[in-house]
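If you scroll down you'll find the structure; I have some questions about it.
The block that comes next holds chain A.
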Amino acid sequence: GCGSASTGGSGKDSKTIVIGENLELSGGVASYGSSADKGIALALEEINKKGIDGKKLKIVKVDNKSDQQEATSAALKLITQNKVSAIIGAATSGDTLAQVQIVDKKKVPLITTSGTASNITYDKGKLNEFVFRTCFIDPFQGVVSANFASNNLNAKNAAIFIDSSSDYAKGLASNFKDTFTKNGGKIAKEEAYLAKDTDFRAQLTNIKAKNPDVIFVPGYYEEVGLIVKQARDLGINVPIMGGDGWDSPKLVELAGAKALNNTFITNHYSSGNTEDQKVQDFVKAFKDKYGQEPDGFNALGYDSLYLIADAIKRAGSGDPVKIKKALEETKDLQLVTGTFTFDDKHNPVKSAVILEYVDGKQQFKAKVNP
Partner candidate 1 sequence: MLKVENIDVYYGNIQALKGVSLEINQGEIVTLIGANGAGKSTLLKTISGLLKPKNGEILFERKSIKGKAAQTIVKQGISHVPEGRRIFANMTVTENLELGAFLRKDKAGIRQDLERVYQLFPRLYERKKQSAGTLSGGEQQMLAMGRALMAKPRLLLLDEPSMGLAPLLVKTIFRIIEEISQTGTTILLVEQNANMALSIADRAYVIETGRVVLSGTPDELNTSDQVKSAYLGGH
Partner candidate 2 sequence: MQKIKQFKSFYINIIAAIIVFAIVQFLISGQLLNDFYINTLLVIVINIILAVSLHLIIGITGQFSIGHAGFLSIGAYSAAIITMKLQLPFALSLLVGGIAAAIAGLIIGIPSLRLKGDYLAIATLGFGEIVRITLLNIDYVGGASGMMVDNLTTWPWAFWCMVITILVIVNFTNSTHGRACISIRENEIAADAMGINTTYYKVMAFVIGAFFAGVAGGLYSHNFYIIMPGSFGFMKSFDILIFVVLGGLGSLSGSVIAAILLSIVSTFLQDYPETRMVIYSLVLILMMIFRPQGLLGTKEITSFFKKGKSSDGGKHDGKQTVA
Partner candidate 3 sequence: MMENKLLLKVENAGIQFGGLKAVSNTNVEIKKGELIGLIGPNGAGKTTFFNLLTGVYAPTEGNILLEGKRLNGLPPYKITRKGISRTFQNIRLFNELSVLDNVKVAYHTNSKHSILSSIFRLPPHFTGEREMEEKAIDFLKIFNLDGFLYEKAKNLPYGQQRRLEIARALATQPKLLLLDEPAAGMNPNETEELMNLISFIREKFDLTVLLIEHDMQLVMGVCERIYVLDHGQLIAEGSPSEIRNNPKVIEAYLGEEVS
């Protein structure tokens, strides 16, 4: 046993409130988990500078190795050993689902940064009371993308290229498909890949043969960057669309600015949005701290801690149940990735923007409200 003699962080009048962080810091999806971690660390610095009514936050970090077994045991450890008031994480749906029943039973709120599977918060007609998320749920982005493809790009034939190892991609794809066909379009080809693949030429060759007007690739930037590049190499020049999983400065480096022309994504915010002060401040602070542009996972991690901080402030205590209640009552909270209000399924209701890549820069195209 590690017996990290916890100071009972959630004690009623204690000066520090302990928040657990259960993220993928090693293993297969370590890059997403550690991105979220950076955002959280930045938010922690900022929050503790001011304090929350005189209290400070303390983060206990646990690595779940991108493994569900470890995620379960990490959640148990955070709750029973470290006595945390809330948990942030995990970054993926599977590792979050491995904790859902525990936090519900132990009555500690959990907020996932980017676990998009719908059954994380609401499963088989039942609400998982203590679970929240910072990210979109899948349907919204799929619908927005399909409408954009039909109406703005005048696409009739679409191909879909899915990351089959991700709920997120599957969710987006199925909603895109429904809406796109409802709009009178046709899905000419569906192809799939798995996270960590590097060679997509075989599937792209199949897609090319069907001559689609648009290709929808609802994956994460690590693979999408390569897909866009390889597609252009194979002479596929039609528009390519995707979701917030694309949002990372790495995408531009991976695909190349030129290849990325004529691609469109849905996202929470536009980092180039000069009107939104919150976004600008975040981007600047992030660059100052880490020397690089933030990506979507950074922003979601950052917002997650702010959501909790806001709830603690309103709850006026580190008591997990009170924090949960306050989280539910979050209303029009302005954060980087949008304006947060949770619906009755604990999903944030926030608007999306559509961005176009032009010479490696995101350009704001449209804003879509839910």
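In this text, contacts are C-beta pairs under 8 Å (C-beta built on N, C-alpha and C of every residue); 3 or more make two chains touch, one makes a residue touch a chain; residues count from 1.
In picking the candidates, the idea was that all candidates are chains of the complex that A comes from, given by their letters.
The shown structure was predicted, so the numbers you read here are calculated from the model rather than taken from an experiment.
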| item | value |
| --- | --- |
| Selected neighbour of chain A [touch, this complex] from 1, 2 or 3 | 2 |
| Chain A - residues contacting candidate 2, complex | 1-2, 4, 23, 25-26, 28, 61-70, 72-74, 76-77, 79-81, 93-94, 97-102, 106, 117, 119, 123, 164-167, 170, 194 |
